[in-house]
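Note that one protein chain is taken out, while the other chains of the complex remain in position.
Going by the order they are written in, the chains are A and B; count residues from 1 in each one.
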Amino acid sequence: MKYVLRRLGFYLIAAWVSLTLNFFLPRAMPGDPATAIFARFQGRMRPEEIQALREAYGLSDGPLIEQYFTYMSHAMRGDFGISISQFPVPVTQVIGTGLVWTLLLGSVALLISFLLGNLLGVVAAWRRGGKLDSILPPVLTFVGSFPYFWLAMVALFFLAFRLGWFPLRHAYSDRLAPTFSWEFIKSVLHHLVLPAGTIVLVSIGGWMLGMRNNMIAILSEDYVNMAEAKGLSQNRVMFNYAARNALLPSITALGMSIGFILSGQILTEVVFSYPGLGYMFFKAVGNLDYPLLQGLFLMLTFAVLGANLIIDLLYVRLDPRVRAH
Amino acid sequence: MALNDQMIENEQAETSTPKQPTPVATPTAPAAKRPLGAFGRFMRNGKAVFGLSILLAFTLVGIFAPVIAPGNPSAFVARPNQPPSREHWFGTTGQGQDVFKQTVWGTRISLGVGFAVGFLVTLFGLVIGMTAGYFGGRVDDILSLITNIVLVIPGLPLLVTIAAFLPPGPITIMLVLSFTSWAWNARVFRSQTLSLREKDFVSASLVSGESSAYIIFREILPNMTSLVAAAYLSSTLYGIGAQAGLEFLGLGNVSLVSWGTLLYWAGNNAGLLTGAWWTFVPAGLCIALVAFALAMVNYAMDEITNPRLRAEKETARVLKESSLRNSRATPVIRQATPSAE
Partner (left out) sequence: MSVRNLSVNYLTPRGPVRAVENVSFSVAPGEVFGLAGESGSGKSTIAHAIMRLLHPPAVITGGEVYFNGEDLLDMDDDELRQFRWRDMSIVFQSAMNSLNPVMTVGDQIIDAITAHIKLSRKEARDRAAFLLDLVGIDPQRLNAYPHQLSGGMRQRVVIAIALALNPQMMIMDEPTTALDVVVQREILQQIEELREKMGFSILFITHDLSLMVEFSTRIGIMYAGEIVEMAPSAELFSNPLHPYTRGLMNSFPSLTGPKVKLTGIPGAPPDMVAPPSGCRFHPRCSQVQQMHTEVVPRLREISPGHFVACHLY
């Protein structure tokens, strides 16, 4: 329990750091930040609206500390200003639509690559020197060397453009409206294949190698020997004794790589024009839509922190040694 | 099993110091005798040779770009989106530039920034990690907290957000990457420093009154060389990839030529959707090759310095020779016992 609280505290501190970073970034730009940002708004908003926006940014005239607190109070209320490129929609609303798609793509890709990769790693380690062990690791390492987005481009080009097996962009067919119909769901799944597939392909090697190395280390532990000596079935030894323990460092690695995975996903979304937070992020950069950019940064960061917390909870569930403390 | 490891480790300890008598008490002087022997093994390792040759090849291409592909790579030379031909080996881009020339010249920035980032990230990680690990206490608490926070905040969003506020270009990218990506290395170096600090030879130095600086630089650091080298390789790999990612998103200086900006233009000009695969395939392949080469060298180094991995290779070889792989029970291969003399 204490462990969980400690982690929670840490994530709260990290969240606060991100918020503070967000505050100072516009001020790091050469020149007056307010001018740069609000120059885009000229003529499109009434003066009171602009003033309200300035406050949301904490860009009022006053000492820095005061600006900071104004900013923080707005942030706490979920007010991150108004998007420039999608004026007059507030940033939080814009983000809302993207979040769903990013979560969908992210969880599907992550689940498949993590589970499949780890399973392959377990089997490869169990049958050392076998076909699985000698062929897959080098192949997957090579595939994993390709930048995410490049592999996405290749997939898009050959499988979608040339062969036409998969759609070229977006999360669902442009001709459909989002409903819970079977047709819609089919379209969503069809559009998921390439983006998720690219991510899985690039990242599965890492999970497999990691798990395989963990397993190899665990397989020389005495308790695995003892399990064999007890006359337990091969499956039981492999899964309940070896893999179960080798999973722990894998989960820790999962936690540490969430940020990296998200970064890859952003790039993949861009290539496939998949309307998640990543794609929005990219467009915001292109449009110099600073409020949206910063809002997305926070959202993405919070998503990662949240995911980390979930993984920590999972770890506590799996490792009894941590629960005691 | 402990027994196997022990026997193998013992036996290898013997092979690496063949001319010395078995020392009675072992004052740990680990790094001193190994490097030459290890270097030799390194050169004979297939993966290392493969990786290093590729890296060397690309470096040479970068240095000799004006010779290999003379002329301004950004110049308009022919009709856009021409497939590979004799005049333009890799075809032309969506803006009529020679893809081959661009790829060759792009090596300079891509590799240059990549190696620089690798160096800086390793350096920062080393400074912070060793300070935290060696001094412990409050210093460690604070530095570790900072490290963990930087580690948990997702990389690309942070990079993009910061870079969006700064003037675009390779220098920005280099600085931004270096200042945000040292955390992983810091963690690794910190834990290594912590464990080395507990070793006897450090205590001996402390007792004999050596200064902290001496201990850090002359005692601990030399024992971390393989770790530092591995970190440099990984960081460079990361630097090249992250740089390409940022440039692809448009944050590099798009009028300069690098692999990442090449891909940016390919994406932007819808080279994909006009069937011009040659506009993006070469650059990506280059990145992949360099990344793969770095990974190979890293893996080779790991194989050489890690006795367990060497033992694994032996085990794998033995297993291949015998056909008993599926059973986990001890194999029984009866041999004619040498008759008692």
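By definition in this document, a contact is a pair of C-beta atoms (placed from the backbone, for glycine too) under 8 Å apart; a residue touches a chain by one contact, two chains touch by 3 or more.
Keep in mind that what you see is a predicted model, and the values were worked out from it rather than measured.
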| item | value |
| --- | --- |
| Touched by the hidden chain, restricted to displayed chains | A, B |
| Residue touching the undisplayed chain, where the options are A:111, A:139, A:226 or A:310 | A:226 |
| Chain A residues touching the omitted chain (full complex) | 220-223, 225-233, 236, 240-241, 244-245, 248, 318-321, 324 |
| Positions on chain B where the hidden chain makes contact | 1-4, 7-8, 10-11, 14-15, 22, 314-315, 318-319, 322, 327-335, 337, 340-341 |
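Note that in this section only the chains that are shown with their structure count from here on.
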| item | value |
| --- | --- |
| Chain centre separation in whole Å, for chain B relative to chain A (CA means) | 24 |
| Complex contacts: residues of chain A adjacent to chain B | 10-11, 13-14, 17-18, 21-22, 25-26, 28-29, 127-130, 133, 141-142, 145-151, 153-154, 156-158, 161-162, 168, 216-217, 220, 222, 225, 228, 234, 256, 258-260, 262-263, 266-267, 270-271, 281-282, 285-286, 288, 290, 293-294, 296-297, 300-301, 304-305, 308 |
| Residues of chain B touching chain A in the complex | 1-2, 4-5, 145, 148-149, 151-158, 160-162, 164-166, 241, 244-245, 248-251, 263, 266-267, 272-273, 275, 277, 280-281, 283-284, 287-289, 291-292, 295, 308, 312, 315-316, 319-320, 325-326, 328 |
